[in-house]
Every structure is written in structure tokens, then in C-alpha cells.
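Notes for the one structure printed next.
Other chains dropped; remaining ones untouched in position.
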Amino acid sequence: MVKSLCIQLINPNTSQAMTEVMAQTARSVAAPQTHILAVCPEEGAPSIEGHFDEAIATLGVLQQIKAGRDAGVDGHIIACFGDPGLLAARELARAPVIGIAEAAMHLATMLATRFSIVTTLPRTLTIARHLLHQYGFERHCAALHAIDLPVLSLEDGSGLAQEKVREQCIAAKKSDGSGAIVLGCGGMADLAQELTIELNIPVIDGVSAAVKMVESLAALRLTTSKHGDLDYPLEKPLSGRFAGLNLREHYV
Amino acid sequence: MVKSLCIQLINPNTSQAMTEVMAQTARSVAAPQTHILAVCPEEGAPSIEGHFDEAIATLGVLQQIKAGRDAGVDGHIIACFGDPGLLAARELARAPVIGIAEAAMHLATMLATRFSIVTTLPRTLTIARHLLHQYGFERHCAALHAIDLPVLSLEDGSGLAQEKVREQCIAAKKSDGSGAIVLGCGGMADLAQELTIELNIPVIDGVSAAVKMVESLAALRLTTSKHGDLDYPLEKPLSGRFAGLNLREHYV
Amino acid sequence: MVKSLCIQLINPNTSQAMTEVMAQTARSVAAPQTHILAVCPEEGAPSIEGHFDEAIATLGVLQQIKAGRDAGVDGHIIACFGDPGLLAARELARAPVIGIAEAAMHLATMLATRFSIVTTLPRTLTIARHLLHQYGFERHCAALHAIDLPVLSLEDGSGLAQEKVREQCIAAKKSDGSGAIVLGCGGMADLAQELTIELNIPVIDGVSAAVKMVESLAALRLTTSKHGDLDYPLEKPLSGRFAGLNLREHYV
């Protein structure tokens, strides 16, 4: 018998629309026994397009991780392509935590010798480059592209951003010599399957990739290491608006 | 409704005993609807402990990949820690192909900031180092250890090799500052779960990790890119004992 | 005539004692016309010893950056060895922002071909390793050492932590083949000068190093680039407890 699973999908920005898009995509690939608990912070930034936005968002992510842990979820997904707060979240969590950039990049390397990234604004390319560097995939990424539209244009209903993503993917396939494309924004989650079919190469969405990573780790009974630097944060009184993140009682 | 899945687990060496150990581990973590088709080459090397053995084994792997493809399997696993023939197999396959070293290393980076590897003979450390380098995980690996016993000692029933693995894992946890351990041989597949519990850190077996990777890719409808360098091998008449690998008829 | 300068020294933790230690060190090396404005967040973590603590601290850092910018300071220092929030702060700031790990590491490479790091708890070594990787100094760092005492032990008045730092520095000089030592915690700022004399090699404190970096950039009339990914954060309404970080009115 298969154990049912609850995966907390954390949209680090405050956009309900984007949370919904990602939740639908997540549910469409999740195993039948997996429940997707899609959340976003009540307070924070409506979209994440830089280091500053990421720093703001990280607090919301941690608050959600704590809530998810209290609720006993089996895994957490940080559903923003910069994977904001990933290591901090891993310290805080008991269950596995997966970032969507991480998930998409890892899978891409298993399907092609090199991949391209298509993201939103040019200023976010630095964040993607830093992740490639940190995860070890600099050599596996042939090129990075930006559609030069903000994240929320993916939610404006016009389809313009989606069309630009499609065009960039087609151009990237042609020019980069890559075998796969990684979509560089959670808001593009719903585009991967159709682009994969149209372009006839793997176009990878991190949200769905992360769902399967969490399910995989759960099935393997593997969870975030609590030995060493990802151990629970040291007990110390957080003050003021951070008091909600105090952890003492949870360490039992 | 969930589609049933057939994953071909290819043991690149000719040891039936090891094939069986790995098959059992694979089945213990596979989804209910996943069928594990465990095979090993009829001809080849009884164990793989160097570059030469790997080269021999690669032929057997490719033959099995072709057979698996003909049988319509949904994915292939190369179940030897050197991931022998991985890219060649990807060219040949229609479905995803995952190596067990690859699968274990990727997952390890999602659970700890650094991991250690425990393998069999010292001479195989070079192979592991090359994989770390190729996959981008050199910085994520804190140390490599060898128990200095051959692969088949894991199958001799004495339990000696298993005890040595356990000792090395305990020593590695203590000395390396790593948060996780990757088991560096398919023949250690059955040790991961109990060591994870005893050591209280993730001890990762690539066989089970690879099963979940293939299941994940299948659920995401992602498969090996056929655009570029992993496209099917160019049509050319293979002669002699390689004729069995001729591919022409399969390209439709 | 020399322009007077105001440098905001931001201690990312809430320890007044540590803020004071760092302020004194900063003032002891600052130019006569430099005013050191030492601050720490009112709310947050009393010490920073992991990724989670850093994430909390980053919010306080950004709040202080905003306040400093409003007050028209000429530069900001992030005085925690993990340089938490450095790139986010640079987006937000008009003036230069320097992290103390960054400052110390850069200077170390100008004084020796390789340096060692001595820090507090082992779990913070990962953070230091990530910075070395990000800044490009992996090869310039011969070894990292931890005294295995928490940050605040530096403020407990017993001198025990200070003595351990001294011992580790002496041991590092002997064993690592390094020509210089970087002190890996803002709370060690007051130890650098005497250890430099006692050990007869450069022992570098990031707080004082950062003061000179900011003074240098000010004298050169260079400031954080606002072209590209360090441009001011895009205008978007931050909600709830983050509203205080809304920036709109400052962009004129």
C-alpha cells in the first residue's frame, strides 16, 4: 500500500494567480496519493526579480516552512527560480526541501549534455548564473536567455509573455546547440509540456520536476541531513517580527 | 489512473546474485505500478573494477538497452557505480537512461551541502573522481573512501564487506564534515536504508535513487533529448559480433 | 580639503556588545574625517551561525541600508563574516556596500599567495566555503579552521574564545603553509592587530578592512553600479511587515 504524501508548494511571492498556475501544474504530475498544499506568503513581494526581492521573499518562505513543518508535511518546494532561502529552509525543515531551479537543472543534465535557460528579466540572469555555479552546472549550461518582460506579465492574461517564451525557446534550440531547455520562472510552469511537444526536445519546468524530486526522496525515506551545517538552527531568541520563527519547542 | 511502467534495471556485470540484490532493492522502493525488469549481460565481466572492465561491460549495457528498447521499456538504469556507457546508451535509447552514480550524487546534493563516497577497491576511486568532475560535483564531495575489498566480496555471504562498508561510513561521518554518504557500488544497494537509520544521516544507494529518477521523468513525460549529440547513432553497418547492435529498423 | 565621510557599520545581529567592539575597531583605523555610524537591527537574531540566522539577519541589514540611505551615508558595511544580504543591499543602496568577509579575503590575497581562515562554529565553514567560491578565492585559501565555540562566546568576558582564536591562528600558521590569516567573525575584530604583531604575519579583520574599502571607493568617487542587475529594486508594493522597505519615493 502506498503512503499518502503531502507536499507543500511554497510560492515565495504573494501572487495568488501564480500560486494557482503552479499548483495546477504540480497536481497534474503528482502521484495520485500526493496532496499538493499550495501556499504563498501573506506579506512580501508580488514578484521576485532580483536579489532584494529574494531577500524579502526568503522570510516568507521560512515562515511557510515552519508552518508546513508544524503541519507535518512530507516535503517542501520553493517555487521561485532563484531558489531563495534554500539552505536556510533546509536548516529549518525536518522534511526534504527542493528548489525549482535546482530540480529543473538536475533533470536537464540527465536528458541532454547541455541545456539552455529561458527566463524573464535580464537582471535575473545573474541569479541563474550564481545557481549554476553553486550547483556545479556551469559547464552544462550552453546559454541563458531573457524575454525581457517582468514575471507578472506571465499572469496578465494577454499571452504575450508566453509567446515570447516560446520564441526564445525556438531560437535557443536553433542557436545554442543545447539538447534541452530549462524554463527560468515558476510562472512558466504550465508551458513546459506543450513546448516539449512542439519543439520536440525536453523543455523542463522546475515546479513539476520538484514535485517528483520530493516524492522520490519520500519514497526513499531520505530527508535533509541534520548532521552538520544543515542541522536545525541553533536555539536563540529571535526578537520582534521574527519571533514567529522561534523554534525551540519543535526540536523534540 | 496511473499508467503502469516498466523500468529495465541493467546490471552491467554478469553476476546474477548482484542482479538479484539490486532488483530487490529496486522493487522495494518502486511505485506499485512500476515493474522492474532486472537483467544482466550473458557475456562480459563478473565484476567491474576499473576502466577495462567498464569498457567490456559497456557492450553488454548497449545490447541490453537495445533489447529493452525493442521490448518498449519506459526507462533504463545502468546499475554500476561508474555509469559505464551512459552517453552511448542515451544515444541508443528512446526512453530515459539513468546511471546509479549519477542518481545518487544528484540526490546527495539536495540533502546535504557536502557528501562522502564509500566504494570498494581503491583503483575505482579514479572513476568516481572523473564522474564527480563530469557531473559538476567535485566541490560537493568532501572525501572518497575505499573499503579495499573487491566488488564480489559483497556477494560472498560472509558479511565482511558489508561490515567494512558500515565502518567506513561511520568513520566518514566522523571525519569528513559531510552531511550524507553515497554508496559507491550497486552491490551495496541493500545497505542504504539500515545505515541511514543507524547513522542518522542520509546514506544513499544509487539503484533505488535511479528507480525514482526514471519514474519521475516518465511522470513528467520527459525523455532523452534526440536533438543534437544524444540523437540516435548515425546509421552505419556494424560488422561482426557488433551486428546485433545495428539499428536501422528502429528509427521509425 | 578633505570631505568628511559617514560610514554606516551594520552589525547584522542584535548584540549591542558586538556592535560596540566592531565600532571601536572601525574607529581605530578610520581616517580622521570619517564618522562611523554603528548600528544593529532592533529585531532579529542575537548571533549568526548558519544559513537560517543569515536569512533573518538579511532583513535587518536591508532595513538599516534603507535607513542609512535616507540619512545620506557615504557607504555601508555588512559586519558579519557571511556577508549576509550583500547583493540585495547593493541593489538597495546608492553608496558602496562592503561585506567584511569580502574585504578581508580581498586584502589577504594582496599580502600572501595563500591564506587561512579561523572562524567560530564548524557549521559556519560551509558559508565561508561558499563565499570563497563566489568571490573566486577557493585557490587562495589553504585551509579553514573553527574554534568550535559560538559567536557570543567572544562577548562573554572570559577571554576563552579569544585564547582559542589565538591558538588556532598559531596552529594554522604552522600547518597550512599560509602567509596570512583571515579572522572569520566580526566579533574577533579587536584581535587582529595584536595577533598580527605576535604571529608576525598579517592577521586580517574584515571590519577594519571594510572601513578602508569604503573610504577608498568614496575617494575614488566610485559607487555601486546601477547598470544591470544591481540597479535599484524594481518598484513593487511590498506588503505587511515589509512595507517599511518600500522604496518608491527614493528613486528621484
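For clarity, chains are labelled A, B and C in written order, and residue numbers in each chain start from 1.
Here is the rule we use: a contact is a pair of C-beta atoms (placed from the backbone, for glycine too) under 8 Å apart; a residue touches a chain by one contact, two chains touch by 3 or more.
Everything numeric in this text was worked out from a predicted model, so none of it was measured.
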item: Oligomeric state of the whole complex, in copies, if 3 are shown; value: 6
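Methods note: only the chains that are shown with their structure count from here on.
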item: Chain contact topology (line, ring, star, complete or other); value: complete
item: Residue-number overlap at the chain A/chain C interface, same or different (half cut); value: same
item: Central chain (by mean CA position); value: A
item: Rounded Å distance between chain A and chain C, as computed from the means of their C-alpha atoms; value: 30
item: Where chain B touches two or more other chains at once, by residue number; value: 113-114, 139, 177
item: Chain A - residues contacting chain C, complex; value: 14, 42-47, 49-56, 58-59, 62, 85, 87-88, 90-92, 122-127, 130, 133-134, 150, 228-231, 233-234, 236-242, 245
item: Chain C - residues contacting chain B, complex; value: 122, 125-126, 133
item: List of chain B residues in touch with chain C within their complex; value: 113-114, 139, 177
